[in-house]
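Complex shown without one protein chain; remaining protein chains in place.
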Amino acid sequence: MENNNKTDSSRILNPLKFRAAVFDSMLSEDTGYSNYSYWRSTIRTFFKNKAVLALVVLIAAIIVMSFVYPMVSDVDPNKVSLFITDWNQRPSAEHWFGTDTLGRDIWARAWYGVRNSFLLAFCIALSDVGIGMIVGAIWGYNKKLDPIMIEIYNVITNIPSTVYLVLLAYIMNTSYLTLFISMASRGWIVEARFFRNRILSIRDSEYNVASRCLGTPMRRIATKNIIPHIISLIIMEAALCIPYSIGSEVFLGFVGVGLPVDAITLGNIVNHGRASFTLHPYQMLLPTIILCIITVAFYVIGNKFADASDPRNHV
Amino acid sequence: MKRFIAILLAVAMVLSLSACQFLPKLEDPDTTPAATMQPEDAANAVDKILEGKTFENVYKTYFSSSYASFNYYSTAYATVREIIANCIDGLVEPNTYGVYVPSLAESWKSNEDQTVWTFKIREGLKWIDHTGKETEYAVTAQDFVDGIRYIGDPLNGAYSLRVVRNLIEGLYDYYWLLDDIDSGTVTDTTREDAVATFDEVVGVKAIDEYTVEYTLTSSAPYFLSLIESSMLMLPVEYEYAMSLGEDFAIDNEHMLYCGAYYVSAFERDKAITLTANPNYWDKENVTIETVEYQMIPDGTTSLEMFKRGETDYTSVEAEAYLSLQGTEWADNLLPTSHSFSTNYLWLDFAGENPEFNKFINNENFRKALMYSLNRESLASLREPVDPKRILRNTINAEGAIYDSNGVDYTDYSPLKEIKETDYNQPELAKQYMEAAIKELCDENGNIIGCEPTTVDYLPVCSFDVDGKLPVTICYVGTDDEAEIIMAQLFKAMIEESIGADYIDFQIQAYSGWTYGTVADPLNYDIYFDSLSTGYADPSGILTRMTTDGAENVGKYNVPEFDALIEKALAATTFEERLQYFAEAEAYLCGNGFVIPFISSLRGYYMSYSVPYTSPLTLYGNTKYKGTLVMSEPLTKAEFDVFEAAYDVERAEALKAN
Amino acid sequence: MGKYILKRTLNSLLTVIIVFVAVFMLLRLMPLSGYFPQDMLKETDEATRMSYLRNQGLLDHPVKQLFRFIGNLFQGDLGRSLTVYPKVPISTLLAEKIPVTAAFGFSSMLLGIVLGLSLGLLMVRFKDRWGDRLGTGYILIVRAIPNLIYLFFIQVWISLWFNLPMVFKKDLPSSWILPVICLSLGSIAWYALWLRRFMVDEENRDYVKFALVKGLPKKQVLRRHIFKNAIIPLVIYLPSDLLFIISGSLVIESLYAIPGTGGLLTTAIKSQDNNLVQVIVLMYAVLSVIGVFLGDLLVAAVDPRIKLTEEE
Partner (left out) sequence: MSNNGHTSPKIFSAQDVEIKFNLRGKVLTALRGASLDLYEGETLAIVGESGCGKSVFTKSFIGMLDKNGSITGGKIQYRDEDLTNYKTEKDWLKIRGKKIAMVFQDPMTSLNPVRTIGEQITEVITWHFGTEHEQAKKEAIEILKKVGINDAEYRYKQYPHEFSGGMRQRVVIATAIACRPEILICDEPTTALDVTVQAQILNLIRELQRELKMTVVYITHDLGVVANVADWVAVMYAGQIVEYGTVHEIFNEAVHPYTKALLQSMPQLGIKGHDLYSIKGTPPNLFKEIRGDAFAPRNADAMDIDFEEEPPVFNVTDTHYAKTWLLHPYAEDYRKSLDERDAQIKQEKKAAEPFNYTDAEKLLEVKNLTVKFKLGGKEFRAVDDVSFDIFKGETLSLVGESGSGKTTIGRAIMRIYNKVDGQIIFRDEPITGKLDRQKKKKLHMEMQMIFQDPMASLNERAKVDYIVSEGLYNYHLFDNEKDRLEKVENIMREVGLSSEFASRFPHEFSGGQRQRIGIARSLVMNPDFIVADEPISALDVSIRAQVINLLNKLKRERDLTYLFIAHDLSVVRFISDRIAVINKGRIVELAECEELFAHPLHPYTKALLSAVPYPDPDIERNKKLLVYNKDMHDYSTDKPVWTEITKGHFILANSKELEAYRKEIEKQG
């Protein structure tokens, strides 16, 4: 440190300025104000990545298209042709992505499939995360329940899923509902455990203790203290549920516990297409690409959202 | 599972039956001028082709569903049949022209009415084990008696027992006596005592060490084909089998062999190796040293592997056939020729669906269904080039049963008319439907006497019916890809020809044991299945299709048919028998109680083996004895030459017989 | 420690028992006709079928069947398969199939661990650079796209490009390559993903800062400090792979015709081979609780802070 006075000699100082100033207490308080907002930062961090933005736009476009197309198009995706000449057509002006084994238009089927699969996956995500969260909250908050719930968790995750999938198939119709139940029958407990662990860490935090000291009832603790803190987790888990659900739909089709055969879903289309893939690769192309886009997009979105919602990444 | 069986049957048929040329009626995909050539020319042409060839010792092929067990008496798996056909010889076997020649039996005779058959067994043969070594056990007449003894015991759980149990004198009673003792209904005799009576009561006897005699309950001119087709007629070394108990034939090490090959290596669900039996009585005719099977789970893979030379055979399905056109493999595509297995629709006459129940019991409706099927369209799923050749309107296959004059069973009137009818008549279908509606519905489209209800076909499905037109039909199939496509085609053609305002065709795909959960509890309206002519007699199928028969899955009530079957069974001559059977079958098909539509044949195949060199096993499974395997794939041109030559030779051979 | 193990064992035993009894009883709810393959049903009449069922003991009360099964179990008898492999002793079946699946499972697990951890390390080392992006892309593809799709592509195309056999053959070493790779794709992604995540978490810890302040190079800190800590939470899951090693993969085994246990359970359930199903379920349940248990033991071995008595 230089010990010379570094007064800027070129500047003339006004002696009158060397007097007591008026003290403004608000000014002193306000300096501590930070304009940081959790959600704003989360959203900004999330969209900062252009690839994520592009994916969100793409996925939105695909989903909108899948809902709009069935409304505006008059092509029957289930229209079977009896004539071999109509079967397995290559892409043409009439059928943009060709026709399948029975002469059905793949372009049309793909969009119906996207709609149905997405709706199904969405419902599953909703139920897995919804039920999981509620159960997880109860589980996390009630210490007495813990050993029982852990046992239930062990039992459910220990029974091979095929066992009850087939049993379910035995007692129920093949329908969207069956598929929904069989796919949603397990996810919730996994989610519940996830949320339980998160809630456990929130449960004993000081602000919760404070609420208890104020006599805040359980219901309000849940809605005000807990859910707002895990809402980003909920969104993330729900987003990640979607690729998982679509994936398991494909797998269940492979195992043979699937949907009604007339049902058009991406899983059904891809499984159909797989059989004749080496012969007519284009049949699988479009549905597979859309399916991959959806699963990849949701996976990326879910993960990026998780990153974005982590305050540590709010840089 | 069903699909695999069907494929396997087809594969087996295709492999063995590369000939159906003795049936001039069936159109060959592309008729060659060779068909008219002289025997000498044909033989020369064949020799010329074979001259330039080198032959392999090893044949690599595949299977697509697991080999559960080798127990030829108790296993339900058709896959096992092929292994057993090569490893356990029966009394007789067909030669390359399908004429029965001696196998373990050197000679045989039957009495006048063909109810007692006596076989003289080849002497000095020994059973061998899985290492190919001879064992102490000799192949004797007693082994054949013991085979029947084995299946006669309910504890051994013999499979597909019905035909044999009913045919062999006394076996039926013996079987149920033991069962009653086991279940405790009969207490006045012990199991040991009952078992001891076997030799007395059951119609199979070892007259001496090398003579076995079967006494049958009825005349059976087809007995030799039964021996070929039914594994229950195979011999067993009883002492050995009993010592193993339930372990008998669970794998290659727990059984003994007496055929051309033995199973030298067995990896469950993976690979099987057959090695030529060094002590085989007909060693010089065994041309392939080793047959290697491997598991290939699906058709696409087997085709790929064939292209890469990893297997010597592949079936080529319709779609693959089209995609191979214009490639280097186009020349190697060979048409499969024939299958005795028929695809037909079961109709549920006693199901819970009141709408369908009303209509199916109406003849006009059944006819509407019959005439609504575009069989050619269905057939083109499997045979895109010439779908017509696999159409089939009858249950028993053409070319499977001949009378002693060589007349084909399906050419008996009135079956012939049915065989030749073109059922693809949507207009007619619609007319029949309208007629049915007139009879069954009021003018508002309400089905008379039919209340809205919920149909419970669980676990398959459940749905609501409103008691009005359109008629709701619940079609149940397996979740196999090809079957689903076929079902969707059914739906399209039925709704198109009869009209979607009359018919609401719903498809349910079900996985798992379809019979136990779908067919048996009548959880369906329409169901698709196949039946195969098992031996050279229509009784094999038709007696099972009577009102109380096992194959009457849809619970129809056909007293007329039953009466005709009675008559047929009681007939004195084989021709008369066939006549009655033909009438019965025509009744069943003509009135739409069952709706056969195509054969189980699957389009094409590619192979390294020379056709017509192995025994023509019409009812049994492929035998590799005598097969020649080339070092390059067979071409279509070569195949045509072989085929022409074979046709000529076979005609000669049959004439000589 | 001994007390802890005893308590854990009892707890695990309870889980296994509940799982097993539940499955056993559920299986008995299936219809009797399910015990027959299709052809057998058509070929046989009702009486013959009942006689068969009675002889197999399937008509007895479920509880009686349960106790008989347990009784036999203690004599080392697992029973015989009913429909899938009629009469074949289940012990024989498992003895045939488990080694195959386990060989694949074990090699793919090793591959998965080695490649997965290397990839994870690489990604952390080159965080936010090409190595990381490449790895993230890989993880994304493997985890987001339904595996059926890419497994199928691999079988058809990769085998063609590299001239590898399309199906597995025991004595053909090159036929091991694709299935093992396919099996390990998922676990490579899993290990890489979590190792990266845990390591990035650990990177912000004080001890890492302190290690850097000590003047150690980043590379050494990554390896000796961060990696050692980040691996601990992964180690817990290592023994759960035990179950995977034994249970195999349905899809991959069926694609490559591997005669393992992959599709065994599914086939058995679909064919209603209850004897087989119950044994497999029992085996899986035992293995999975052992896996969890071993996981805890392993962590205790790796992490000096954890002593088993402190658990629960």
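Note that the chains take the letters A, B and C in the order they are written out, and that residue 1 is the start of every chain.
Methods note: a contact is a pair of C-beta atoms (placed from the backbone, for glycine too) under 8 Å apart; a residue touches a chain by one contact, two chains touch by 3 or more.
Note that this is a predicted model, so its numbers are computed, not measured.
Note that the absent chain touches A, C when the full complex is taken as a whole.
Of the listed residues C:Ala103, C:Leu212 or C:Ile290, the one in contact with the hidden chain in the full complex is C:Leu212.
Among C:Gly2, C:Gly76, C:Pro173 or C:Pro304, only C:Pro304 touches the chain left out of the display. Considering the complete assembly, subunit A touches the hidden chain via residues 1-8, 11, 13-21, 23-38, 41, 44, 205-207, 209-217, 220, 224-225, 228-229, 314-315.
Listed here are the subunit C residues that touch the chain not shown: 4, 205-207, 209-218, 220, 224-225, 228-229, 232, 302-305, 307, 309-312.
Just so it is clear, only the chains that are shown with their structure count from here on.
Once subunit A is left out, the chains joined by touching do not break up and remain one piece. For the pairs A-C and B-C, the count of C-beta pairs in contact is higher at B-C. One simple way to say how far apart two chains are is to compare their mean CA positions; for subunit A and subunit B this gives 52 Å. Taking the mean of the C-alpha atoms as each chain's centre, subunit A and subunit C sit 26 Å apart. Multi-chain contact residues, meaning those touching two or more other chains, occur in subunit A at positions 166, 170, 256, 271, 277-278. For subunit C, the set of residues that touch two or more other chains comprises 156, 270. On subunit B, the positions that touch subunit A within their shared complex are 298, 300, 303-304, 319-320, 322-323, 374, 377, 380, 384, 387, 458-462, 479, 481, 484-485, 487-489, 491-493, 496, 507-512, 517. Residue ranges on subunit A touching subunit C, taken from their complex, read 151, 154-155, 157-160, 162-164, 166-167, 170, 243, 246-247, 250-251, 254-256, 270-271, 274, 277-278, 288, 291-292, 295-296, 298-300, 312. Remark: subunit A residues 78, 80-84, 88, 101-102, 166, 169-175, 256-258, 260-262, 271-272, 275-280 touch subunit B in the complex.
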